[in-house]
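Removed: one protein chain of the complex. Kept in place: all other protein chains.
Our next item is subunit A:
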Amino acid sequence: MTYFPEEVLEHVFDFLSSHRDRNAVSQVCKSWFRVERWSRHRVFIGNCYAISPERVIARFPRVRALTLKGKPHFADFSLVPHDWGGFVYPWIVAMAKSYPDLEELRLKRMVVSDESLELLSRSFPNFQSLVLVSCEGFSTDGLASIAANCRVLRELDLQENEVEDRRGHWLGCFPDSCTSLVSLNFACLKGEVNLGALERLVARCPNLRSLRLNRAVPLEALHKILTRAPQLVDIGIGSYVHESNSEAYVKLCNAVLNCKSVQSLSGFLEVAPCCLPAFYPICLNLTSLNLSYAPGIQGNELINLIRHCRKLQRLWILDYIGDKGLEVVASTCKELQELRVFPYDPYGGGNATVTEEGLVAISMGCPKLHSLLYFCRQMTNAALINVAKNCPNFTRFRLCILDPTKPDHVTLQPLDEGFGAIVQSCKGLRRLSLSGLLTDQVFLYIGMYAERLEMLSIAFAGESDKGMLYVLNGCKNLRKLEIRDSPFGDIALLTNVGKYETMRSLWMSSCDVTLGGCKALAKKMPRLNVEIINEKDQMMENSHDDGEKVEKMFVYRTLCGPRRDAPDFVWTL
């Protein structure tokens, strides 16, 4: 019961930004439910098929910011066929009718057509922020409509999308009256851009803080842009090739000196490392450095650059930095919180890369490290145990040993103990990716210790159904489980079916679950969609028997029943 008038409640709820808090609050009583739903302006939907746009609109009538995620995570690695789904168009159509005040849209792994972008640009007069991550289906024509029609656009952030570049003049479509841009990231576009239009755009947007250029912006243009926007906080360099003694380079050095606010640097998509010293002055204040797309920066240039970055908190690099380079990082970057080491040459082998020694060095030198993505070719239990001891604060720990079933290279034992140490020591661990040779034992540890774990990625691991069951029975907060090429079958799938309704989704590919098992799951749990993805054979329903193993299965909870836009090769049981 409450004596508070609803306006007071609403005011209090305004302070609640976390979705979980709001969800909790909405369950207290009918009155709170009502107040909360009218005051919720930001909605996060982790699986666009879990609910329909109409229901979202019915529940939350006044949404201004929406985040939507589409394809399962393994789609990033080409495990999900292209037309599987994740179309944003129906959402935009529905919102165009009901959310006139929409300001922000953030999409991840969705299919976005030019038509969607056009409709988006015309339907929401207050639209300010569009962030597309790992999406596909659109071209620069769609960007042109956003540029042309969104009058108060502040943010256009394209991260790692597959964009068809029609070499149009989309940058020139920003009207002269557009002065509101705060963030512009088009690094993933492959084609040329209108440099004059870019420069004029930068010149007339005084609030521009973040600018990430694509490869087609050469160094000569860069210095002019930096001169016009010395207030930039985040810069993504496009192409960076020039002789170090040329006039343009000198001009660039001066322009860089003027940029006193830069904290984040990325790009260097084509680079002549001799020119890197131009950036040393801003390295001192850098908190974020992403060189993972800069294969041209190697060896001494790389080390020298890093030596200047004492305040770094986030570092993304390629593995040719080597263990020695990581030691430099460990001794220089004491504030480091997030490290990602990507493989420069994932399909080759034996070149200089990083090993467990580099990881241990980092763990010793960087006590604040809590987020790790590390590709390497070898690992040992001892190293992982060491790391777990040095860094008990991991929230995200993703280790990928390039050879998928490689054991401890010293003892030739599975890596169960190493990962076990990680989950035991890092009580706040929310995300974990395993690799290397692993038995059921590691899952026993995970089930036992990883209480806060929300997302687990498993590949080529485990020995029997017990492994998967340890996880399903143990990890209370598990939301996403994705498994490939592991020997888990129907028993694992069906023993704890209630668990799946507490999770967002389960992905299993190339495991031992059978069609019959999937059917049983679908029958027991009507509020789950059990999708079988079989690209080869579209007459699945008739020609297969239940004993057959299922190639790819994606299970997710939903309030909407089977989706109507599923392609032929997806069979929802």
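The criterion applied here is as follows: a residue touches a chain if its C-beta (ideal position, glycine included) is under 8 Å from a C-beta of that chain, and two chains touch if they have at least 3 such contacts; residues count from 1.
In the analysis below, contacts and distances are computed from a predicted model.
A chain of the complex is left out here; the name its UniProt entry carries, from "Adaptor related protein complex 3 subunit sigma 2", "Proteasome maturation protein", "Eukaryotic translation initiation factor 3 subunit E" or "Auxin-responsive protein", is "Auxin-responsive protein". Among A:392, A:487, A:516 or A:562, the one in contact with the hidden chain is A:487.
Shown as candidates are A:179, A:393, A:510 or A:572; the residue that touches the absent chain is A:510.
Of the candidate positions A:16, A:50, A:233 or A:274, contact with the hidden chain is made by A:274.
Subunit A residues in contact with the hidden partner, per the touch definition given at the top, are 74, 76-79, 81, 134, 160-162, 167, 169, 172, 176, 188, 192-197, 200, 203, 215-216, 218-221, 238-239, 241-248, 269-274, 292-293, 295-296, 298-301, 320, 322, 342-352, 375, 377-378, 400, 402-407, 409, 412, 433, 437, 439, 457, 459-460, 462-465, 484-485, 487, 489-491, 509-510, 512, 535-537, 543-545, 547-549, 551-552.
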